[in-house]
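As you look at this complex, bear in mind that one protein chain is not there, while each of the others sits in place.
Chain nomenclature is as follows: A and B, assigned in order of appearance, with residue numbering initiated at 1 for each chain independently.
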Amino acid sequence: MNKLAEYDGPILEIDKLSISFFTRLREIPAVMDFSVSVQPGEAVGLVGESGCGKSTVALGVMQDLGTNGRIVGGSIKFKGRDLAEMSAEELRDVRGNEIAMIYQEPMASLNPAMKIGRQLMEVPMIHEGVNEKEAHARALEVVTDVRLPDPERMLNSYPHQLSGGQQQRIVIAMALMSKPSLLILDEPTTALDVTVEAAVVELVKDLGKKYGTSMLFISHNLGLVLETCDRLCVMYSGEAVERGSIADVFDEMQHPYTQALFRSIPLPGADKTARPLVAIPGNFPLPHERPNGCNFGPRCDYFEAGRCDADDIMMSDVPGNDRHATRCLRFQEIDWNAPIQVGEQKEKTKPGKVVLKMDNLKKYYEVAANALFGGGATKVVKANETLSFEARESETLAIVGESGCGKSTFAKVLMGLETATEGAILLDGTNIEQIPIEARDTKTISDVQMVFQNPFDTLNPSMTVGRQIIRALEIFDIGDSDQDRKQRMLELLDLVKLPRAFADRMPRQLSGGQKQRVGIARAFSGGARIVVADEPVSALDVSVQAAVTDLLMEIQREEKTTLLFISHDLSIVRYLSDRVMVMYLGHVVELGDTDQVFSPPYHPYTEALLSAVPIADTSIEKEHIVLEGDIPSAMNPPSGCPFQTRCRWKSEVPAGLCDIEVPPVRQLETGHQIKCHLSDAVLDRMTPVIKVAAE
Amino acid sequence: MDPLSWTGQIAFLNPIIALALGLLVASVLAWVVVSAVLPENRAINDIGGTMTLASGPRDIAALAVRLTTLGTTVLALAYLVLGLALGTDAGILGAMAQQFWPVWTALVLLFTLSIAFKRRLGLYGKLFDSPIGMIGFALVMFWVFTGFFGAIDLIITHDPLSQLSGLKNKVPGTPLRSPEDGDFLWYLLGGDNLARDVFSRMVKGAWEVVKIAPLATIFAFMVGITLGLPAGYFGGRLDTFLSFLANLILAFPVILLFYLLVTPEIVATGLPQYMAAVLFAFPLIFFGVLINSRYRTQPSKNYLWLAIVLLPLLVAYFSLINEDGSKINFIPQAFDLFDIPGGILVVFVSVVFVNSPTVFRIVRGLTMDIKTRDYVAAAQTRGERPWYIMLWEVLPNARGPLIVDFCLRIGYTTILLGTLGFFGLGLPPESPDWGSTINEGRKLLSIYLHPALPPAMALLSLVLGLNLLADGLREESLKD
Partner (left out) sequence: MGLFILRRTGVMILTALCLTFIVFFLTNLYPNLEKLAKTQGNFRMTDEAVTSWLNSNGYGQPTAVKYGQWLGVLPGWTLTTDDGETGRCITGVVSADEAADAARFCGILQGEWGFSTRFKDDVASIVWERLGNTGYLMFWVLMLMVPSALIIGVLAGMREGSVTDRSLSTVSILTTATPEYVSGVIFIAVFTSSTVGLKWFKGTATSAMDNPTFENFFLPVLTIALYGMGYIARMTRASMTEVMTAQYIRTARLKGVSFHNIVLKHALRNALIAPFTVIMLQFPWLLNGVVIVETLFNYKGFGWILVEAAGNNDIELLLAISVVSVFVVLVTQLISDIGYVYLNPRIRIS
């Protein structure tokens, strides 16, 4: 049945929508004066940082704001009918049938105690009253459509038996069961690995076309929106600040926030010394502390007192463009093409002597084969296989890989939380691989420190910021008296550019970026010479990421630190690292200078990884390489080459060598090595994945 | 002397409060029925976003409940205030209201101060945002103050142990037959089957609970925390072993354990004393490790603090376990500062023993959860010792659920103490504790209600208060 037949206006029309949440103390406006419309077959992106209200809009459309949330103004029309005026009955008929939603956490959005088949079949059974047999047939069809292997078995499984990527495909299948006319996707790939994300995005795009579904795509990732949407709407602090087609907004942006956002993400042209990122100053305003007038005013370079902070600012159309509007009073006065004011250009530092050397490091774990029921059988998980590299003073070495690649295990072994199974770690020529952290001397411990991923977890919530830094100083034997250490702590706060008053604050009073700064201060408190940064910015908002990254770089330059930067985000890796190490299932598959790794010849995995990373630049052309299937479990790795199950070049290797033998490490140029069976001739045939379109 | 009626001169309020209560019950029922029958009204707003005061049957019912609750509360307060003013002229209720005057004063003082400064008092202050929590706290503090003031002979009207002739099983409000000068002239809540004053016994019984239950719970927490942290943090064999022990105790029917531990024969073997020696050592271990792990890197400070905290604790510990003429008696009399009456010690030990495995399991679970956090990893990577991480990084962040459980557990301990009293275990037979009083009263229950009901209601309201308090705390601590 085609639900589009009877109606040909916009599928979704949101007009001057305002949503507030009511707490006991006050009304908290989450969305204000928000308008957007979605035409049939169109994909509209909703972009903004966390807390900007983009998910609230989605829930508003679904009329599912919970007990505290209320629509306090405006209307949401779906195919011309106001959703707010529908009865519960009518609404239920629309939900899941005409509007479907896909969420961020696939695992959480599937019922753990219900078989997948049941959960899928429920949709047509409710909305179309079909019998079980037909529903089953439909489910089977859709599961095949989302390209899941062995659909019958899938329908018969429980959610926990599937991998994250498969679960998200099931969620997509569930949304498509009733062929809805509008699909809302709320950060559908955030929880997934990059290569899996690329495949899911591809799938969503294809299915959107196939079913003729309109989409509202919510994301914080501009690159992803570029790849999936026709139009987009940028949100800031509860308001839409800019709205238009992808081409207009990306290439002729008309709002300072959009511009600042683009300048703070590492696009291929950015470079940490020549063209550093420009962070947006200040912090995101809290919902009840929004400024007068323009919400972005206090952080805006073009702010004009008395004008921008006077009255509420309305959306105004940008003349000449297709439905392009911006919420800026000065958009016609600003010279949008003015070159970025480059801050101080920094001298590129020269790497010094080798401080850390890994030689054939191996880490195996023995785990019980069956966690709950115990039993004698154990399995060996090879978390790290023959890891060898060197890191020099004031060098940034990026370690890139997806989940299960063994980067965290490596960090644990280096830190001394685990001891190595085999091989050596040399710190200034001394072996430390078998010394657990309790046995290390204070100097060694304070030399090797770590910055953690999750800013909300990195600080002890029940201790003041100052106290936590002082404790680190105490344990590292720094300072002779309490007074001394307090002074040193304040200096560390200066170092990470936090006001000294923060020393007495509790972590919950700090924003994510500020917490991460404290984490950095703590790591450097003992004069660390090697810092392992485990995805230090991946959980932060885009605009904060740039500031924290720059801070890290700056401290590194001053202290001549060796930075081991663990990340899955190749954009940021390209921006800041000197050398890159790519890992897959415990193996180092490629290692080399940043330029060497980012240009052909690639390891097939690196190639796929590069292709998978969304880039928010319309002038970039990418080769599409979509990897089949999921990352194998480290508990049960494939035979031979770890990547052979997903490799698109596998057929180029004769005699099925990939299935049988782990490839040897091959030196390509000086310092560039890959672990692959491909012959030199094949490697030479590789073309760059990312090309800047000819101007 | 005439016998006192229940309400005396303020009897005119009785029909009014009966009416108010009836209305309250009716409106609550109506409210429940209305909200169960009528479908949830979907908030459909008129454009413009004005929120009009809805006037559906739901809202009317809710309003009615609010009004009748208010009315009943005001009336109850009227009883209290008039009673305070009129005393025995306002009957038994008035006399009791007057007898409790120190408690009222203390409560009013406490609440005024707390509400005035609630923003500066952390979680405790937030409690005053939750009506449930406030009611619970008021109930708890009522009995705490009653216990304290009762212990210094402020509230009671007669000696709880003395028997007055002619008052055996007499109903509430019976006047003394031959009062002497200065005697209170009535048995407010009647006399029990040994002609003792039920009211005074109830008040004294509060002290028995207030002095044992919180302390025993604290000890149980010390034991549970000191063992639960390493079990959860290290896991492995240690965890298996300790969990096995905990499950062993948990699988023991509590009553059987009490019967086995609290009989005079077992007490004679000194077993409870040995157990006390073990269980009471845990606070020492706890504080010792707590301080040592914190100041490990600064020895001079470390020793100073250890000395300040541990010396008094050691003295208290040895005084506690050492008793003249028992199995543990190796300390010179001069250093043995105080003795705990044998019965109390046994009761104390068995209550701690029964409670600690549950605390252990809670702490273990929380630790296993918290140890996966990054800040624990950060502590590990800067070379902190395990005990520092457990006590300073993990424990403070487990405090929310632990505080809530602490309140619940005091309530549970109160129930256990009552159970012990009910079976006549441990406490001396003439003890006014609530369990024993209920046990004595129940034998004649079908004829005389008044000896058993007051302690039963007292225990009920205290435990209810603790439960409500825990609920309020839980709610407020989740709001962060």
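What we mean here is this: a contact is a pair of C-beta atoms (placed from the backbone, for glycine too) under 8 Å apart; a residue touches a chain by one contact, two chains touch by 3 or more.
Remember, predicted model here, so these are calculated numbers, not experimental data.
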Margin query: In the complete complex, the chain left out here touches which of the visible ones?
Written below: A, B
Note to self: Tell me which of B:M1, B:I16, B:L314 or B:L460 is the one touching the absent chain.
What the structure shows: B:L460
Note to self: Considering the complete complex, identify which of A:S20, A:S109, A:N460 or A:S525 is in touch with the unshown chain.
What the structure shows: A:S109
Next item on the list: From the listed residues B:F252, B:Y274, B:W305 or B:F318, report the one that touches the chain absent from this view.
Entry: B:F252
Margin query: Need a quick check: the contact residues on chain B for the chain that isn't drawn.
Written below: 28, 31-32, 35-36, 40, 62, 244, 247-248, 250-256, 259-261, 263, 265-266, 268-269, 271, 411, 415, 418-419, 422-423, 435, 438-439, 441-442, 445-449, 452-453, 456, 459-460, 463-464, 466-468, 471
Margin query: Touching the absent chain: which residues on chain A qualify?
Written below: 62, 64, 67, 92-97, 100-101, 103, 105, 108-114, 122-123, 126-127, 158, 160-161, 171, 174, 370-375
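Definition applied: only the chains that are shown with their structure count from here on.
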Notebook entry, point to check: For chain A and chain B, what's the span in angstrom between their mean Cα positions?
Noted result: 50
Checklist line | Footprint of chain B on chain A - complex, ascending | finding: 18, 24, 70-75, 84-85, 87-88, 91, 415-417, 437-438, 440, 442, 445-446, 449-450, 452-454, 457-463, 472, 474-477, 508, 519, 522, 526
Margin query: Looking at the complex, which residues from chain B come into contact with chain A?
Written below: 39-40, 42-45, 47-49, 51, 129, 297-298, 373-375, 377-385, 392-393, 396-397, 399, 480
